[in-house]
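Below is the structure I would like to discuss, written out as structure tokens.
All protein chains of the complex are present and in place, except for one that has been dropped.
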Amino acid sequence: MTAFKDIEERLKEKAKDLLEKGEVECVFAYGRGYDERHPRPYVAKTKEDAENLVFNEYCTFNLARYAVKEPRKKIAVAAKGADSRALVQLIQEGKLKRENLVILGIPAAGMVDAKSGLTLDEKTTGAFANPVVYDVLLGDKLPEAKNSPYEVLGELEGLSGDGRWEFWRKEFARCLRCFACRKACPMCYCDPCFMDQSRPRWADKSPTLDGNTMYHLTRFYHLAGRCVDCGECTRACPVDIPLYLFHKRLAKDCEEMFNQAAGMKLEDKPVLVDFRVEDGDEILL
Amino acid sequence: MSRIGVFVCHCGLNIAKTVRVSEVVEFAANLPEVVIAEEYRFVCSTPGQELIAGDIKKYNLDRIIVAACSPLMHEKTFRKVAEAAGLNQYLVTIVNIREQCSWVTEDEDVATKKAKALINGAVYRARLLAPLVSRFIDVNPEVVVVGGGIAGIQTALEIAAVGRKVYLVERTPTIGGHMAQFDKTFPTLDCSACILTPKMDAVLQNPNIELLTYCEVAEVKGFVGNFDVKIRQKARYVDHAKCNACLACVEKCPGKGESEFDEGLAKRKAIYIPFPQAVPQKPVIDRETCTYFIKGKCRLCEKICEQKAIDYEQADSYIEIKAGAIVAATGYDLMDVKPLAQYGYGRYPAVYHALEIERLFNSAGPTAGKVVMRDGREPQSIAILHCIGSRDKNNYEYCSRVCCMYSLKFAHLLKEKTHGDVYQLYIDMRAGGKGYEEFYSRLLEEDVKFIRGKAATVTHRTKNPEEEGKLIVEVDDTLTGKFARIPVDMVVLAPAMKPRADAKDMARMLNLSTDKYGFFMEKHPKLAPLSTMTDGVFIAGACQSPKDIPDTVSQATGAAAEALTIVSKAKMELEAATAMVNAAACSGCRNCVTVCPYSAPSMNEEKGVSEINEALCKGCGLCAAACPTSAIITRHFTNEQVMAEMEGLMEF
Amino acid sequence: MLRKIEQGRFGELIEALLARGPLYAPVRDDRGVNFQLIRKASEPTLDFYNTLQSPKLAWFPQSEDLIRYRLAKGETKGEAISGPVAPTVVLGMRPWDVKSLAIMDLLFLGGGKEDPYWLEKRRLTTVIGYGLASEEEPDGADFFRTLNIGAADSDGSDVFLLKKDGDLLLEGITERGKGLLGELTFLKEGTEEDERYLVAAKAGGKDRKTRFFDLDANAAADKLKAVFADNTFWEKEAEGCISCGTCTFVCPTCHCFDIADETLFRDGVRRRFWDACMFTDFTLEASGHNPRPRTFQRLRQKICHKYSFYIEKFGVVSCVGCGRCTRLCPVNIDIFSLVARAVNL
Partner (left out) sequence: MDFEPKILGIACNWCTYTGADLAGTTRLKYPQNIRVVRVMCSSRINPSFIFRAFQLGADGVLVGGCHPGDCHYGTGNMYARRRLAITKKMLEFAGIEPGRFRVEWISASEGNRFAEVVGEFTGQVKGLGPQTKLKIKTD
């Protein structure tokens, strides 16, 4: 495995090179935050900026979330496994153009969520070690996780329906409606979000359990077949709602029913705006 | 605040027997925003209608709710009543308390309770209804027919016959299509040219038909009533306006190409007309074989042309046409049989496909109508192999429908011309059609050898001296259960009819769906076989599925009638309950663009939002449910309206 | 007035407070410590550095019902919800959080219009502040010393609580606080040694180290106004900002709210609830116009509101350096270094 320090060096070098040659307008990557453990998303626009880039195990952010705001510019994006899936998914949805992107692929394992101290692996999120699409690879390819990313669902799936509802009810009740989940999500590019609508008002404007439930269920649905399991929603949540569990479950369902995982192939169509004549009614059971 | 009037119908005893109408009326009268609630024995009767109209005026109602039978029954009636009374028809709500209430239970309490809940739902929803106005658009009276085979010719002639202008677009230098290549037609054996060429000529003579040969559709925009069709006129290098069709140029031309019309069995010149009866009779230059274009020298045709019609500088040009309707009659391709190596086509010169044989029969064909093979011999034994690629899970699962009959025709003609042995190797003999079974019976009498079994291989590997110099057709005879080797001089393949190679592109241009093979999809297989999911675009002939000439001509005539129903009106009413995009809420996700079967939404790339062409929208709401930001508003079924109705239904 | 109780008898103290009325205190669950309305004496804890969320919810709940109404035929009937608020105790607030109440008072009570909901709760609530013990290290994100708040300041508290060896010292600061301590007769008198310890701890609190720069409030206010139009600066600072409401929701001094009518089956409540200036639609006008459509404008607004406009209007910084926004920011935006960069630009 290539050391994070070496990846950082290559990232700087490549960014400098791209910016110097004018091949991209900016490079979306990571910069220093208020300490080592807290890097920030950073946009390098000049070769001098490129010197400020950093990469370490705390660089968990999914930069596709920023790239999607620049659909017309030629940009470079540092992309770990899940981040590259997000880029692919956004290309499928016509939000980004492949030809406008230079994907700086980063094979990365052992990333750490600074807040919880947890290592990101298949039990959590963002376990995809290697980028699925890239122009440059800034480190050596890594072996992929051996376990299914869905194993972690076992515990919840093992509960009774009542148990699961009790679990989610408690979690939804904690929700502050700070909307960090949707704002951190690379796929939640809608502005306004359905929750901001007043006609109709899909959920209470005030943070009630019922409104929170409607918000989260609908958002889960909107991400079905689109979520790339980067885990940003869950890391962003100030009250630590394990949103990733629901997203994972729907990703699993989509794989089982439609035989397609989000953001894996440029030529795929998002599953919910697609159908096959062979889709059977058994999926409704 | 709305002013709602509620009218509850007894429908004689149909409703009143199980629903306590007075109780329901009292309930309705006490709901907020309900100004008046009334009951009547038959609200749909003239006095009932007058009651509603009177109340609208008397109470200044801005919404009415009629609780009666199904909306599918009388919604139109009550909408008319409202319009006549000055209330927009979309402000009427019908509550179904008969078919879905009083008729499906005998319990008065239950029925009354349900009727109340249904009316409550309607009151919740009615407040949110908006007046809608149907829009009318002008219809362009002209029609574009794509494809100049028998289907396109027939369609064009029918439309022109009622005085409408038709543009007939044909890709090759002549109209006529596959039918022009045929020698005889089954089952009557009348000469194909004799019945087709008068029609081709009629096209040329008809002032209402503008013939656009050597042209291709480049782009189709717009929608029913208002299509903008861009046609690419391929460079002919001959100015047809000047050419007087003397064809002296053709005679002198030293260039040599393979005749497409004769399936490569004969040569043609570089400047040519495809066949003697071609329409138009004016030639085109084939760049690929023209000496001047290849070597930069020659220009013989230019020298010889008295009309100065030769123009080597000619380039492709574009013609823009406006049309109210489009008929696609783009026909079929014969399957390329080379990849089916087991039949030896391309490897053994004595293996022919069906269209080649047609040309061999034809007196104007490469052999002047004699059946002689590529080596000059007349075959003494011929095997006709059915279902090559058709009814074949590895290729085309469908039956090509015409092969049995033309194979019988071939058998007859081969017998007649060669007196040799003719074998038919078939899976099933399909002779459904007027006079078809009789034709089959006739052939059974003609000393043709029928072997029931699909040919497995054609090989030159002989096993005994008798087979020497022959091609051996191997087949499992399913009647005798024996494996047979049939030595013959000539093999004729009946390949599958398949969609045109560019059918998918054409489908994309016309916004048609295709089936899994690539044939154009009809709107409904039984009830709308000539319509498509795109209003104003119709299909006829083999582009929809393999079919014979009678079926094709029937479809073509039908498609003409379909197109005429559109262009015969000056104006067209558009669906009023269409969807629209609230641009401020659109996130540009393209879901609507991706899912709409009618291509009504499209992306405005500059603004990054989607826009709906209401002329194309059918109001199904598929897009609205796919819209994550609820930017799409399905008029008359908005998210708000549906959810309000649900709230009202669930309150009690 | 100084009282004390063994730490082991903390539960008894809680029991006694619970008997008097509603009590908010820090409770630990699997995700950390937060203020909660206490149901059982065993719930509260004093073993924490600070709560994840601010204690403002005791006075300014995330969601508060104002009016109940019914959409009836003819007329809509509504009634104000102004149930009697019981005397409440909030126990365990850190000194810098206590300070936030005075900052919020300026707005809710001093802005020319008194907010009855805030006033009522302020009037009836007793604050038990909780000094940082000398052995506890401030978190790296905190910077309350920059705002000149000591780790053991007792200003603003009615009662001030401090750990001392095995004991909890309780000092009555205000009359209300002293009255409360007087009622809790099972408490022991504090000794002179306790007194000295307390004085030393308060003084020592001023020497505790957090992130620091020399902040002159008025100069900062002016500087930020000068920097206001420097879009390049703000765009760079905001490039990571995802425009969520986390920072404002966990902030003890953020006070923006929205009001909405929530109706179901024609019954409804008018409710006010937290809003955040970081939300895209916070400034969305009915016309569709949005004066702050871009992220950097919203982040700028938040920073300038706290470090410039509030000073201009009320004379104080609207920030207590609690570090919550920095700690919980999903993208590690740090208000301390941002302000420092702006002021030193």
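Letters A, B and C mark the chains as written, and numbering starts fresh at 1 in each.
The rule we apply is simple: a residue touches a chain if its C-beta (ideal position, glycine included) is under 8 Å from a C-beta of that chain, and two chains touch if they have at least 3 such contacts.
The structure presented is a predicted model; accordingly, all values stated were derived computationally and were not measured.
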Determine which one of B:85, B:304, B:484 or B:595 touches the chain that has been left out. B:595
Hey, which of B:50, B:107 or B:446 is the one touching the hidden chain? B:107
Have a look at C:6, C:216 or C:267 and name the one touching the chain we're not showing. C:267
State which residues belonging to chain B touch the missing partner chain. 70-73, 96, 98-101, 103-107, 110-111, 113-114, 117-118, 121, 513, 523, 533, 577, 595, 597, 618-622, 624-626, 634, 637, 639, 642-643, 645-647, 649-650
Spell out, residue by residue, where the missing chain touches chain C. 264-265, 267
Which residue numbers on chain A touch the omitted chain? 156-157, 159-169, 194, 202, 210, 213-214, 217-218, 220-221, 224-225, 246, 249-250, 253-254, 257-258, 271-275, 277, 279, 281, 283-285
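We adopt the following convention: only the chains that are shown with their structure count from here on.
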Looking only at C-beta pairs that count as contacts, which pair of chains has more of them, A-C or B-C? A-C
Using mean CA coordinates as chain centres, what's the chain A-chain B distance in Å? 44
When centres are defined as mean Cα positions, the distance from chain A to chain C in whole Å is 32
Calculate how many whole Å lie between the centre of chain B and the centre of chain C, each centre taken as the average of the chain's C-alpha atoms. 70
So which bits of chain C are touching at least two other chains? none
Give the residues of chain B that touch two or more other chains, as numbers and ranges in rising order. 584
Sort out for me which residues of chain C touch chain B in the complex. 71-74, 264-266, 288
Chain A contact footprint on chain C (complex, rising order): 31, 52-53, 62-63, 140-141, 239-240, 242-246, 248-250, 258, 260, 262, 271-274, 276, 279-281, 326-328, 330-334, 336-337
Partner chain B, residues of chain A touching it in the complex: 71, 93-95, 189-194, 197, 199-200, 202, 222, 269-270, 272-274, 277
